[in-house]
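Written out below as structure tokens is the structure these notes cover.
Heads up, one of the protein chains got dropped from this complex, but the rest are sitting where they should.
Our next item is chain A:
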């Protein structure tokens, strides 16, 4: 089996039933597997709510390890829209030239480093550094902060033996508490200062609200970006001809980014809490139970995507939901896409080939399904052009 492959464990259930069931800490989940159903459910926020008990829409549920509501993630319209109006312009900054130049410098330096090394673990030595340094740009904070975030390791929320480790999550909460306290309002400053200066619906944000926003930029943008970057490297290791092709046809890089993000779907699913008895694709769903929007399955829906299990770098029509859909679509998507662009451009310019030495996959257990979402370790040799 090819190492980059990300299989489609949901196929049979998607085709025959459209739904599947998984248990999670005695709060079971109905997984929604078809693209159209996922989209409709994501759009219908009145029946499928995000603003439930904090942590409940995440799978595995985080209700036992946190009380802070993540904003805008765990807020429903119309308040959700007010927060998005505040945050959207800030999270579009990756479109600015200066941002892109600095990001390119960061990625160039990192790639130069790993080209010199004997061998590297892509997860720890590359993707984590890239993600952390790039996040300093998104927060408009000192690049030195990245060293602190890198020192937390890839698993800031969990320890080896406990996937839901409240004590570990506390490191991040304490860090953010300190940062907010040490900042003062400044609309031109870093994200903490900007939020301290901001108003939503005519009111200043509380400490708890700012914390809920900041935590999300760390939590939502960490594993997802690391998975996207690591999977992309594994793909190019198996497909040196794709590096050649993108060198000759740089105009398809935009499509290649979307296709790699569709194919690998770095965030498998996200939940909603059902507010009234309802139905999804003819399955009855009870009020106060949970559903999941299974982005990973929707992205392989054979009724929409031709050859869904192939990476077609210049796929022209690609209505994937890797960044979610409708109101809660990913706030970090502009940043994530820019990371992918700079990464691919840098690899194309500098890298001739990549050899995989060994690896350990990161497999999620989702009831009857097992899905590879990325790697725990991916050791490679990387060679210059």
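Rule of thumb we're sticking to: a contact is a pair of C-beta atoms (placed from the backbone, for glycine too) under 8 Å apart; a residue touches a chain by one contact, two chains touch by 3 or more; residues count from 1.
Going forward, contacts and distances are computed from a predicted model.
One chain of this complex is left out of the view, and of "Putidaredoxin", "Glycine/betaine ABC transporter permease", "Phosphoserine phosphatase" or "Pyridine nucleotide-disulfide oxidoreductase", the protein name its UniProt record gives is "Putidaredoxin". Across A:6, A:334 or A:362, the residue that sits in touch with the chain not pictured is A:334.
Checked against the full complex, the candidates A:8, A:62 or A:258 give a single residue touching the omitted chain, namely A:258. Touch with the hidden chain on the side of chain A covers residues 36, 39-40, 43, 92, 254-255, 257-258, 262, 304, 315-321, 323, 325-326, 329, 333-334, 337.
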